[in-house]
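All protein chains but one are shown in place.
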Amino acid sequence: MNKIWWKILGSVLVLYTAIAGLLSGVPHLAILNETIRNLYFHVPMWFAMLTLFSISVFYSVKYLLYGKESDDIRAIESVNVGIIFSILGLITGAVWAKFTWGQFWSFDVKQNFTAVAILLYFAYLVLRNAIDEQQKRAKISAIYNIFAFPMMVVLIMVLPRLSDSLHPGNGGNPGFNSYDLDSRMRAVLYPAFIGWSIIGYWIYTIRFRIRTIENKQNS
Amino acid sequence: MQLLHQVKYLIKKEVLLEWRSKYALNGVLLYVVSTVFVCFLSFVSIAPVTWNALFWIIMLFASINAVSKGFLHESKGQQLYIYTIASPLALIISKTVYNVLLMMLLTLIALFFYVMVFDYVPQDLGLYIIATVLGSLSFSTIFTMISAIASKAGNGGMLMAILSFPVIIPVLIVLIKLTKNAIDGLDRSVSLDEIGLLLIINALVAAVTLLLFPYLWRD
């Protein structure tokens, strides 16, 4: 965990996407204009969030199976970091929407559903605060976390595809794939996914380490 | 075989208890009837879209009340007794099946009453009834699990609402879309997507519930 190479890898990838994202050639589209470059910064936030929430579910399952306290801390901390990324994704999306669709909140399905998905994880945090006993809290919140995750996936990945959306790739709108996510953009977007996920994972490990020390001091 | 036997026994017990007091049935029916009546008195005539949304909102609160009763209002002694005679799997299956039956009965009665009071019949009544059956199915599967979580967590009612709303919203959105199709009398093949999605969500929730409930139940 303390090996440094993956942290450097993450930093290099993010740096690369920032530089290449601003300098590389992009398709010329009306309305979007240069904001298409936001794709490299807005979408990876969601990808990082999904990665962190998946990590959380993984550790929740592990907690239910083995009952180790550290797994519970891992689950909660990765949710905390995931929520930060989701809020960043929401705000950048809102700004982007303001200058392309005209409003900060365009009542686009994807916007609404991601807001609901964030609510889902806020409910998880509320649930944690509602229970005092440590073991009980860990168990019940792990169960809710696993229960909520498939719903979140349905909300973010499946439902928007069924309804009309302003986002590309949903409800009749052609996806970026079909006309403009050419190889140049892929070469930046995919490293951005990996890079930001690694950064998210890094922050999560830091939070986890702080939390374990705190718990040790308090006990 | 043993499981089936236990499930049958537990369902019989639930039905018998309910039949003796008729608390849930009468209480929720009264709730639905009075809300429908209040809505009628305040709206008098109503656009089909609002009619539809109103129906689902009424059913949402009715089902939260009806289903959450199952776990939240059970005393510690009762739970302990059931714990000794049946496996957790049998318990959750029986509760879910019983809630599904109860909710189907309730929604069908409510729909009948609602149609009668507002004097408005959706164009494709058959599809609408299918949708309400699917809706009561998904409401009861989701709420049963969440009420179990909330009851284990201690303070029931408030937590129940916080935990269940983000989870139920995707289902509600699909349901409203499906019933909107039924109201407009669209061809049924258009609605197959939504029906499939609802069935998938239900299967997912059922699978997760069956996997998780044994962990939740044992202390």
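A few points about this structure:
Think of it as A and B in the order they're written, each chain with its own count starting at 1.
In this text, a residue touches a chain if its C-beta (ideal position, glycine included) is under 8 Å from a C-beta of that chain, and two chains touch if they have at least 3 such contacts.
Throughout what follows, contacts and distances are computed from a predicted model.
Missing chain, UniProt protein name: "CcmD family protein", from among "DsbE family thiol:disulfide interchange protein", "Acyl carrier protein", "Iron complex transport system permease protein" or "CcmD family protein". Although it is not drawn, the missing chain touches A when the whole complex is taken into account.
Looking at A:Trp46, A:Tyr63, A:Trp96 or A:Tyr144, the residue that reaches the missing chain in the full complex is A:Trp96. The set of chain A residues touching the chain not shown comprises 18, 22, 32-35, 37-38, 41-42, 45, 84, 87-88, 91-92, 95-96, 99-100, 203, 206-207, 210, 213-214, 217.
Simple rule for what comes next: only the chains that are shown with their structure count from here on.
Residues of chain A that touch chain B in their complex: 64, 113, 116-117, 119-120, 123, 126-127, 130-131, 136, 139-140, 143-144, 146-148, 150-151, 154-155, 158-159, 162-163.
Those residues of chain B that touch chain A in the complex are listed here as 145-146, 149, 152-155, 159, 162-163, 165-167, 169-170, 173-174, 177, 193-194, 197, 201, 204-205, 208-209, 212, 215-216.
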